[in-house]
Each structure stands twice: as structure tokens, then as C-alpha cells.
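A single protein chain has been omitted from the complex, and every remaining protein chain is retained in its original position.
Moving on to subunit A:
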């Protein structure tokens, strides 16, 4: 086949075919247009202001590495006047995160950005290795997701930074949208499309400058720019690789590449149709819904910090399974919370069939967690709740917290209040 010339410069050989419009571009023109489009996203949404300090949630993976590289390039090219910092979370997973952190350390040198690493061990007293040792591999992503969310905020707060950018890309958002659509989760459907996440659950603003960037183009950008990024799966969530929403999106892309952005745009349109009280547009509704500050779901499983990927999918699959087996779950709880039958009859949890409707949004006030002081809508924040479970050696708790983040926590609190757990 004769080489195709670039559609823009008409001189160099085209190496890239753009998924969104089939445009055939040479390497140089592709790199330029990729950066320009992100610049357009940034300016159209007024994501940054001059002098702003920005923490880039950096995992060492492709998305956050490309984000850091592009933001540095654009900041210099267009004189944004930004103060860029890399913020990494060390979940404490040997053979996985320690390797990827080495990549982030190299990135910090390559991009001349300061690097802050926040460890689960220092924040929570538990590494993920220890958590998994205690609760097993099943459901550990819930812990990781809850912990990570807070860890990014705390890391930013430690640096005095109020804005964290993450590497979520168009594919991630399309996947999340499909999941929320399929499970009829209107509040999340409404929120998943936003380029900026701003809620009172957190003083830290989040944004996604790569929201309209195809994963394919991110990988090609990293390849053609020779960026140094890390790829390995989290050793605790191999199933994330097979997430069915992910597979669906990639299959759609193979048939019609523009489908990914079409899904993102449709999601934005659908978000506008979500009634206010359900958690769409109004700030107040958002405040209520994001009670645990976790609107992206447990974003564990080795994705870019907070990036919605397979882990969220795994969480959804878990939720679907659990929804089907709600009854079984109830039984599990009754049994598991007791650590034995000694207390049968005295401490049995009353069976409370989980009712789906009416799903009233509790009017909650944001306050501070009575344990750690972190912003929380509940007396005790979700991380502390999980920690309490860990510390008391009650592994099954995670299933309840992980399954119904939005409406189950009060129930859980009630249940916990009704229990007396023998020490040890």
C-alpha cells in the first residue's frame, strides 16, 4: 500500500488515524492537534486560573503520565501560569505500586515537578498488603477506593492545593456512563459526565482535562512522544481486565470509532434530563448525594488515581451480583457479624429486607468525622468506618459498605449500633 500523506501538512507520511473522525495524520501533526484539543477543553471550561496550584494525581500509568506531560507543555506554550505538582498515592502493594512509584519519581525529574507521595500506611495505619492479608482478595478494591479518595484530598490539603486533576479519559467516562445507565443510577449518571467535580464533601476541586481524549490517542501520544509510563495490573484485581463495560466500549470502538465520544455526548444530554432532586444539576442535590465523597465509585485496582476503570466495573458487577442475592447477603451478615454462635439469640441482627424504594435522599449536613476530622456527612467518615472493621477484625463488613455506598451507610450504622462485639 502506498504511504498516505498527512491530511494536515500533506508532506509527511500519515501514521495515525484518528478515531473520532478518521483523519489521517503524521506524527508531528497528531501530537500538535492532540495538545491543542486539550488546550481547547481547558479554556472552554475555564478549568484553571493564573497562579493556580494544581496537583496531578499521578500513578505512573499512561493517562496520568500523558496528562502531566501535556499540562507541562501547554502551561509553557500558552503561559497558563500554573504551579504543577505530582501527587501520588502509595497504597502499599509490593511488586506493584512500589514499581509504578519509581516511574512517577522519574516523571518528576523529567517534567521538573515536585512530587508528593501519600501512603495508606501513614494515613490509615494499614497498607493494602495488610488489608488483603486480613480480608482476602475479595472486596479489597472497596477499601482501596475509599482510602484513595481521601488520600488524594489529604495529600492535596497537605500541599495547600485546592485543585486535583486526574487522567480520566473519554473511554473511562463512556464506560462509567454505560454502567450507570445499565444499573439505572440516575445520580451517578448525572455526575459522571461532569468535567469538574465540585462538592461540599471535599474542599478539593477535581477535574478531568482528558475527558474528551480517546484512550487510543493517549496511548499513541505516549508512544510517539516516547513517554515513560508503567503498565502492570494491580496484583489484587486481575479481574478488572475483563470488565464487561470496558469490553463493550472497545467493541463499539472497533465497529465505529466515534461511538466513544458519542456515548460521552449522549451522557451529557441525559445528565441534563435528570431531575434536580435526584442529584443532577443543583449544587444542593450534589451535596446530598456525594455523602461519602466517592462519586466515582471505588476507583481502585491500579488505575490512575481515582480513574474509573475496571475496578469500578468490578464493583458494579459485584453490586449486580449482590443485588440479585440481597437475601443471601442478609443471611451472611447475620452469621458473619457474630464471629461464632455464642451470641445467638441475644445479638442477632433483625432481618431488614433491603428496600429499593422509596429512595429518599437524606438531607445531610456536612460536618467533620468525629474520629479523624475529615469532612463527612456522617458522624464517622467512611474510611474510619472501614478502619474500624479492619481493626476489629470483622472482614464481612466491607461487603455492605461497598455495595450500597449511597443509601446503606446509615443502615450499616444502625446495625453496628445494635451489635456488641466481644473484644478479640
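By our rule, a residue touches a chain if its C-beta (ideal position, glycine included) is under 8 Å from a C-beta of that chain, and two chains touch if they have at least 3 such contacts; residues count from 1.
Keep this in mind: contacts and distances are computed from a predicted model.
One chain of the assembly is not displayed; among "Ubiquitin-related modifier 1", "Methyltransferase-like protein 5", "Oligosaccharyltransferase alpha subunit" or "Pantothenate kinase 2", its UniProt protein name is "Ubiquitin-related modifier 1". In the complete complex, the hidden chain is touched by one of A:34, A:111, A:124 or A:229, namely A:229. Touch with the chain that is not drawn comes from one residue among A:13, A:49 or A:158, which is A:13.
Interface residues of subunit A facing the missing partner chain: 1, 4, 13-17, 24, 27, 59, 61-65, 167, 171, 215-216, 218-220, 223-224, 229, 231-234, 240-241, 246-247, 250-251, 253-254, 301-304, 307, 309-311.
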